[in-house]
Structures are given as C-alpha cells and as structure tokens.
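Only a single protein chain was left out; the remaining protein chains are all shown in position.
For chain A:
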Amino acid sequence: MSDTFPRGRTAIAGLATFGVGEMPGFSSMELTAQAATLAVTDAGLTFADVDALYICQPDDFFAGLSFAEYLGLRPAYTDNNRTGGSAFMSHMASAALALEAGYIDCALIAYGSNQRSNGGKLATRITSNTWDAPYAPLFPLTSYAIAAARHMHEYGTAREDLAAVALAARAWANTNPEAFARGPLTLEDCLSSRMISTPISVRDCCLVTDGAAAVVMTRTDRARDLPRPPVPLLGAAAATWWNSIAQAPDVTVTAARESGARAMAMAGVTPRDVQTAQLYDAFTINTILFLEDLGFCPKGEGGRFVSDGTIAPGGSLPVNTNGGGLSCCHPGMYGLFAIIEAARQIRGEAANQLPGIDLALAHGNGGTLSSQATVILGSMATL
C-alpha cells in the first residue's frame, strides 16, 4: 500500500503551551482552554474561525463536547480519537485530509492536564486488560520494563544506555526555562535511583507535571497570509499493532517502524534528512526503540547510539530539544508537546534553538508501545 497525502498543503498556523510544570488551582479544561486561546491568537485568528476540534483529554471521554461548549464553538467536525499519546499526531493527519478536501477550514488541536496539582496520579482510568490484570503489572510502566528487559537480553543494552537518554534530556532541559526538571543529574544518580519495575528505575520515567498545548492548522495558502511563519505538514502516518504488550510479536519492535517509514515516504525524506527528532519519551527505553524503528540507527544499536552523546546538546541528531517527557513536561500525555517543539524549531523560536532547521520529526506513542504515529514538519523552503 502506498499512501497519498497532501504534502505541505496544510500547515501549523499557530501554537502555544500553557501552564507547563505546576499550575495549582486550575482544572484540566481551564489549562487547555488557555492554551487554545493563545494558539488561536498566535495564528492571528479568533474562535469564530475554528470549525473543527480535535481533542483527547485525560479525564473527560466527551472532551470534544465539553471543550466546544467551554470555548463557545459549534464545530462542524469533532474528533475525540483516543489512541493514547500518539492521538495528536493522528489528529494532525485527519485534520490535514479534511482541510485539503475543503471539508473544514481551521482545525484546533488541544490537550491539557492538571495531573501534577491534582495529586500526581494518572488522571486516566485506563488500566491493564482483563487477561493481564490478575498479574498486577504496573500500568503502563511494567509493559515498558518488559520491552526494556528483552532489549537488554537480545542486544546487550545496558542500564547506562537508558541513563544516557535521561542525561541527554536533562542537558536540554537545563537551558529551557519552560522545562520543569532542571538541575544537575549524573549517571550515578540514574543508576542508584529507586528500582520500580526492573529494569526501569525512577530516573527512567517521565515526569508528572501539569501543562496544556494547542495548535491551529489551516491550508498552507491561508497560513501564508497569517502573522506567524507557517509550518507545513509534509507527512503524517499512524500505525496500531496491539494494545497489551503481551500481544506484541516482538516487544523490541514497535509500529513506529511502519508509521515512520510511511510518514517519511509521504514527505519524500529519509532519516538522514531529519535535522531534529522529538520522540515521545515516556520512559528511557522509548527513545532507544524509536531511534531504531524510525531508522536513525539499526535495530539493537539504539543503546550504543545514545551512549556517545549523539542525541544530547552538541550531538549529531538533537533529540527532544525541550527536555522531553523525561525533563521538560509530561502532563499525562506528551504527544502534542513533541509536535510543538518540532514546530518551534522550524519557526526559529525554540528555547534551545538549533541553527537552520527546515525539517523536523515528531513521534507519538500511545498505550504500551501499542499505537505509534509520526509527523514530518518542514519550513516553507521544503515545499
């Protein structure tokens, strides 16, 4: 199957984050609505221009309805796709197709959670399925631990390699004022941190923060006339291979292999062309798996790839340049934040701005390595 996709025909016209870190006293809806307001304003538009809503909240299964009501919208199309943290990349794919078809004119994609201030618990009610639940895996952590343990067994990946992912994320975060976790972090800190579900320890896990994010998408020809630099969407693909990790044919290979290859084919690029990658790092093993599955290094080489500073500041492939879910923010789901960091790099306004970024990849992960979705963003020069 070869995909058809309206390469570059739609673009991010506005974006915003709000309340990243700690925002006590705000509901998830309030944080999300504030991010949405900022993103629509950033695009030089108003709520009256928005005719499609894409949203997936942690604590509201009817979020599309609640959010439309809250903002005073009457969307012609509302999408509550819920594939976990990859949902936002899928939202972009759907929005691009609907925009290109002329079915909608302006899409608002939003997410927010007060997960940290609301007690630090995962606000979602998602749990293990009935077959896995009797064995009490920590959800979702143990599933990632099972993947990491097998990766170590097959490829010799070491805890030091996992730690290298956390150290790179922290190094980026340390120069990003928006990042929640800043300050020194050493290899020894990582290796001696409390073991939760072997081989994953505290420092292998993403943060629990508050935060909200929103992007506005229009057709690129319209975005050209709006105040901010358009960030064209060159390719977007999603792939779902399982829900429970027990059903993965190979827990060291994720559907990112498919979503990445398809998205890059749509964009007409290869991994070598990607100047920065924003990868959903719920756990340190994620970054390693996605670097492999997206084609930045061969399967099994991810640990060695990250261990020599390749993804850290100054490395040849800057990854998670905001600090990622490990050190910037992780309000329940991180996907939209990865998209926004990629878009900021292209707009030239990232906290850790890299020189001359024309092509960035953002990759989302949902469930227990279950649902993968990849978007390729470019500058206007890539059209």
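Methods note: contacts are C-beta pairs under 8 Å (C-beta built on N, C-alpha and C of every residue); 3 or more make two chains touch, one makes a residue touch a chain; residues count from 1.
Simple rule for what comes next: contacts and distances are computed from a predicted model.
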Hidden subunit of the complex - UniProt protein name among "Heme exporter protein C", "3-oxoacyl-[acyl-carrier-protein] synthase 1", "Sugar ABC transporter ATP-binding protein" or "ChsH2 C-terminal OB-fold domain-containing protein": "ChsH2 C-terminal OB-fold domain-containing protein"
Per the touch definition above, residue among A:Leu45, A:Ala147 or A:Ala223 touching the missing chain: A:Ala147
Contact with the hidden chain (one of A:Ser117, A:Ser197 or A:Asn352): A:Ser197
Which residue of A:Ala48, A:Ala76, A:Leu138 or A:Leu383 touches the chain not shown here: A:Leu138
Residues of chain A (touch criterion as defined above) contacting the omitted chain: 130-132, 134-138, 142, 145-147, 149-150, 153, 194-200, 244-247, 251
